[in-house]
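Comments concern the structure below.
Note that one protein chain of the assembly has been removed; the remaining protein chains are unaltered in position.
So, chain A:
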Amino acid sequence: MKMMNNGYNSSFNSNSVGLMSNTGATTASSSSSTSTTNANSQSQGLKTYFKTPEGRYKLHYEKTHPPGFLPFSHGKSVSQVTLAQLKDKPAQAGPAPSSSSSASASSGVRYAAAKFLGVGGGNGVRAIGFAGGNGTGKAVNGTSRSGSLVGSNGSHSILNPNYDGKGTYLIFNVGDTIFIGDLNSPDKDPIKSLHFSNSNPICHAFDPEAKDGHDLLIGLNSGDVYSVSLRQQLQDVGKKLVGAQHYNKEGSVNNSRCTSVAWIPKSDGAFVVAHADGNLYVYEKSKDASVDTSFPVIKDQTQFSVAHARSSKSNPIARWHICQGSINNVAFSTDGVYLATVGRDGYLRVFDYSKDQLICGGKSYYGALLCCTWSLNPWHFVDFLLQVSGVAFDSYWSSPTSDDIEENVVYRFGSVGQDTQLLLWDLSMDEIVVPLRRCPPGGSPTFSTGSQSAHWDSITPLGTLQPAPCMRDVPKLSPVVAHRVHTEPLSGLLFTQESILTACREGHVKIWMRPSSESQSSNSEALVGGSSSLAGSRVGSSILK
């Protein structure tokens, strides 16, 4: 991929043709050194497996950005991972491979080259890739040039027919680029890179329910948001987004950093965008992105408020002012009823989304909260503290004592932190929740609604935010597994049916096969979990039941 990108650049810009050999050489040398240091550092005390009570998880595949690609802004860009599952394309006149002979030839060559380079895996790929820079590079130059030229005329004119079928893709951002890799391919290098020239991508989300049209959201540091069709990106050969809807153009609605994006489940294409200034906007992909709405001035920054757009034609359709300081992560319950947010102010908030109502919330012990996620059962909820960068529930894990599930529900969840470790936790509801209930009022992080516990409801009226619990009042949970999985601080964690995915800030992703699944078969089912960024090593958790 990298080599082809170089070719693309150089053939486009005559100034850089001369540079091409230079860049080629330097990248090659720097990349070879990176690959060796990577290889060294990866091997330094890092095992390719870890043991759990249920068995051994093995390192299956690794995914990373092309060698030599170094994000400029050290520490500023944090890689996030999104998994996207594309189903078989609905019966439709697919892009015929004969759309234009030269173009199809080029894309064919490209794909063949990519395939070829992909074989071998690991360091071999790199070596071949850079040898190609001198030899076969010419041919690739030519083809990619024609490809990009046509691509710039009309994005639909060349399509790679190889992405019509189903597949599971890994989307991750590094610096100013979004990379897409094939989850089920041993190829370490991504199959696609999308370059953003104006600002760095920060967050992304995929809508597995999208029937057609746009399913991928990308939020930028500048506040801009794009929605695109993932398949269309894969089929295009260029490095730019194609067929994108652009929201909050140049920060016209809100110019602060976009911190989290999420599709609203069961909403038919509505999504929310959280910003670093404490505001969250609701958009609908079916509505015109170019018409911006203006919202009234927020009177009291400290108060939660919702403003709806006056015109029903415009986007965004609503603004939620949630908190002072950044919203760091948002998550919808799987039924789309509840929205959880965490932020710089250290509060976890849970909203009844359709009613625009704050239901409950609580302050964390350690300060700013970075990420949150829902389990499949919406009222079992775990929030995570400052030093954890990613957290996810393992909905595929089943408790060994699942026969008495009624009395004792055990949840498996994982967390990754800046100490480079993956931690797996088993949370038993009877062990954790019951002791919490005994805590004196105010000191407890528990909260319940509905019929679960009338006792607590009487103490805490709807919409009350709890203060931070005292350390001694919170039951301590110890991880069942603590394993150092990367050399860099971690930023993302996902569970699939066959594997656990871990990602580090610098954009390396590791796929760990579960003990049970021997086959390397494809197709992971839907996933649970979101992740976000920042500090360390210690974990605290509190449960909302």
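In this text, a residue touches a chain if its C-beta (ideal position, glycine included) is under 8 Å from a C-beta of that chain, and two chains touch if they have at least 3 such contacts; residues count from 1.
By our rule, contacts and distances are computed from a predicted model.
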Ask   = For the chain that is missing from this picture, which UniProt protein name fits: "Ras-related protein Rab-24", "Actin family", "ubiquitinyl hydrolase 1" or "Cytochrome b-c1 complex subunit 2, mitochondrial"?
value = "ubiquitinyl hydrolase 1"
Residue, one of A:Ser193, A:Gln235, A:Thr420 or A:Ser499, that touches the chain absent here = A:Thr420
Key: Touching residue (missing chain; options A:Thr168, A:Ser222, A:Thr487 or A:Thr502)   = A:Thr487
Note = Missing-chain contact, candidates A:Tyr61, A:Tyr247 or A:Tyr365, resolves to A:Tyr365
Interface residues of chain A (partner: the chain not displayed) = 37, 41, 74-76, 257, 276, 344, 346, 365-368, 386-387, 418-420, 470-471, 487-489, 505, 534-538
